[in-house]
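One chain of protein is taken out of this complex; the other chains stay put.
For clarity, chains are labelled A, B and C in written order, and residue numbers in each chain start from 1.
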Amino acid sequence: MQPVSTNESGSLQNPETEIISLKLRWFSVLAEKRGRREEFHKAEKGITVEKLMDELEKEFDAFTLYRPHIRTGVNNAYAGPDMVLSDGDEIAFITPVSGG
Amino acid sequence: MQPVSTNESGSLQNPETEIISLKLRWFSVLAEKRGRREEFHKAEKGITVEKLMDELEKEFDAFTLYRPHIRTGVNNAYAGPDMVLSDGDEIAFITPVSGG
Amino acid sequence: MTEERTDTHWIQIGGLLPELGEVSGFVRRDHCGAVNLFEGVTRNHDSGRGVESLYYDSYDEMALAECRKIIGDAARRFGLGAAAILHTTGEVPVGRTSMIVAVSSPHRKESCEAVLHIIAAIKRDVPVWKKEFFSDATTAWKEERGRK
Partner (left out) sequence: MTEERTDTHWIQIGGLLPELGEVSGFVRRDHCGAVNLFEGVTRNHDSGRGVESLYYDSYDEMALAECRKIIGDAARRFGLGAAAILHTTGEVPVGRTSMIVAVSSPHRKESCEAVLHIIAAIKRDVPVWKKEFFSDATTAWKEERGRK
């Protein structure tokens, strides 16, 4: 979970951009489709929830299908799309819940 | 609970009027004031619930006090004041209930 | 004590109350996703006065008959799977249960509405009466303190 680069944050185009590590958590239908319940994901410092979801769409087809209905939890609380993520954050992708 | 007179019913003025026996049941505050939980009461055949309550008022002061709030049960079901009572009927005087 | 159990209702007036799990087991049905159980409990105050204990009197036979009507009505109105009304009598100290009402229904909303409906009907029609034993050592039947 340490940043792989220690230099000051640069622009998104800068190859020296600081990298953070995020813990992604998958549940229910997304865990089945993803084939795992958690994974680490490297991203550029300053990434928002929405940008992270954009990245995931590129490599996870089922994510695209469910995305309109997904709410995100960051560190065990609901968080909006504009939330900026920090190194070590835990992000959960919450499809419509059905407990009870 | 047998009628004490077996002749045909006469008018209220007729001393030969047929007499029926009713079982009165007392609960809660009325049982305490009455000093008993049940008793037999003789009345003229054809008596209504309302007329029975008029009779009871003459000899049971507390009854008068609670009467505006009393509902009557005849043979385990609520009954209105005009109900005509029959020999052997069981009449309960139900002050406002407070179960639960 | 009087008790009646059928396929769809369980009514008990007087006697010891059963365990909640037994009541839940009685009312649950495979087509019902909701079980709701309500317990009336003696609380330590009423209208600003401290309460130590309650004593319940009842007209057992008629109470049973009224509960039967109430359950029949609620079962039709709310589509219940089954229902139970269990009311103890005699002394019930603070913190102890005087009454259990339980129902099952396909969906949750009806189960809660049915319980409220049944309790309201019990408090209106079932011949059971409460005497309050206050902290100041006085006592009063509820109807001596005016209409609810």
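As a working rule, a residue touches a chain if its C-beta (ideal position, glycine included) is under 8 Å from a C-beta of that chain, and two chains touch if they have at least 3 such contacts.
All values derive from a computational prediction rather than experimental measurement.
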*Could you list, sorted by label, every displayed chain in contact with the chain left out?*
A, C
*Identify the residue among C:Ile11, C:Cys32, C:Leu64 or C:Val128 that touches the chain left out of the display.*
C:Cys32
*In terms of residues, what is the contact footprint of the unshown chain on subunit C?*
19-21, 24, 28, 30-45, 94-95, 97, 104, 106, 108-109, 111-112, 115-116, 119
_Please output the residues of subunit A touching the missing chain, sorted low to high._
25, 27-29, 31-32, 66, 69, 73, 76-78, 92, 94-100
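Following the convention adopted for this analysis, only the chains that are shown with their structure count from here on.
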*Between subunit A and subunit C, tell me the centre distance in angstrom, where each centre is the average of that chain's C-alpha atoms.*
52
*asked:* How many angstrom lie between the centres of subunit A and subunit B, each centre taken as the mean Cα position?
replied: 79
